[in-house]
Each structure stands twice: as C-alpha cells, then as structure tokens.
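Below is a structure I'd like to ask you about.
One protein chain omitted, others in place.
And now, chain A:
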Amino acid sequence: MGPLARFENVGLRYGTDSEVLRDLSFRLDRGAFMFLTGPSGAGKTSLLKLLYLAERPTRGRLTLFGTDVGAAAPEELPALRRRVGVVFQDFRLLDHLNAFENVALPLRIAGVEEEEVAAHVEELLDWVGLSRKRTARPKTLSGGEQQRLAIARAVINRPDLLLCDEPTGNVDPEMAGRLLHLFQELNRLGTTVVVATHAMQLLPRIPAATIMRLERGRMQDPSAYLHGSDDRAAATLSAAEGV
C-alpha cells in the first residue's frame, strides 16, 4: 500500500496565467496529519483543489489513492471524490436544504440506504452539538454552527482524506481548539487530515503534525516540513494522546 497521495513535479496554472503551484514533490502518507501554511495567495487552496479533484495538475503527476489523476478517465473521478471530505473556507452549504439534509447529502450521493442515513446523521449532528438545529436552514445558523455543519458533512461518510481550508478562520480561539481536537480524533480513527491555515499558533497544538509551508506556489524548506513524519508509529501515538 503506497502513500495516500504522491506529488511528482506537480505544477498548476489557471488558464493561461503563470503557474500558481510549481514543482511540488512530496508524499502524503496514510494516517498523516498535515498543516499547510503560507501567506495569502501562496497556493494553499489551489493545492487542496488538486487533492479534492476540482483541478487536475497541468504539469507533473499526482497519484491519489493509487490512481494517476491526470491519466484517469473522467468517469473514475466521482468515486475518488467520494473518498475525500472537504471543509471549505466559505462552507459551501446548500441553502435550500436544512441542516440534516446537508449532512445527509454525501451519504445519499453514495447511495446509502435511508435508515442508515438517518442513524448516521443524527449521531453526527449530536456529536457536533447541532441536534436541536436539525431542521434549520444554514442561513439561519451562526458562523460557528455553519462551520460545524460543514465539518459534519465533510466527515459523514468516513472519508479516507479530510481537507480543511482555514477551518478556524471565523471562530473564537476556544472553538478553534475544539475543532482541532475533533480533527485529531478523526485522524486517530484513521483519516488522513490536511489543514490549510494562516494561524501559526495552531501548529504546536499537534506536535506530530507535518508542516508544509508554501510561498508563491513553491514548497519552502522541504526538509523542515518532513519533521515528525519519519516515525509514523510515534506520530500516531502522540496524536492520539491529544494536545
């Protein structure tokens, strides 16, 4: 079983603009917890887009779940996408659906039976503390509630890979801490987690995490980000013990 994702000289450009990601070469191990940092415009969101297959590399090779995504047939991609959960910076909840239906959507897309959907969604809404808001529309929820809803939707079908774009962007420090704890919990259960954030103060809270720093589309200091990933057993153990 190879790494969950492997980047080999990956480049990405939008249209005819210059490359926003350049010469990325690294591997994302299964069960890893990775922080993606860097200044605004560095390419963090773009890198996540490659991982949730909203974009495909314009150069180099990206292998995800053992599939070369550049060479994969378009019909293969939806199944790969269903193995990835994403928490968007702006949540991207569906406003015509209530909280329950938003969280249920990935299961329904995957064709899960309704009984199972109901049980799973109730359990997860409970877990993120939104049981009493199950029929509320996203628009009527507070920022933090929307965020938790977005996280619930991202993890409902037990993704192999969880991607979070600035998940602590608009919540207070206490909520930020709780969310991090939640990601750690999922990581402990086997989900590979990538968190893109400006918030450098979060990094020390997960000592086992890999830290990758992007600047103008390039990986900075490749040796530094590798810290902690050479001993997966120790990393997983320390992650399990919490912050």
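Throughout what follows, contacts are C-beta pairs under 8 Å (C-beta built on N, C-alpha and C of every residue); 3 or more make two chains touch, one makes a residue touch a chain; residues count from 1.
Operating definition for what follows: contacts and distances are computed from a predicted model.
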item: Identity of the absent chain, which is to be given by its UniProt protein name, from "Tetrathionate reductase subunit B", "Sarcosine oxidase subunit beta", "Carbon monoxide dehydrogenase medium chain" or "Cell division protein FtsX"; value: "Cell division protein FtsX"
item: Hidden-chain contact residue, picked from the options A:38, A:57, A:106 or A:217; value: A:106
item: Sole residue of A:4, A:47, A:64 or A:86 that reaches the chain not shown, by the stated touch rule; value: A:86
item: Those residues of chain A which, in the complete complex, touch the missing chain; value: 52, 54, 74, 77-82, 84, 86, 92, 94, 96-97, 101, 104-106, 108-111
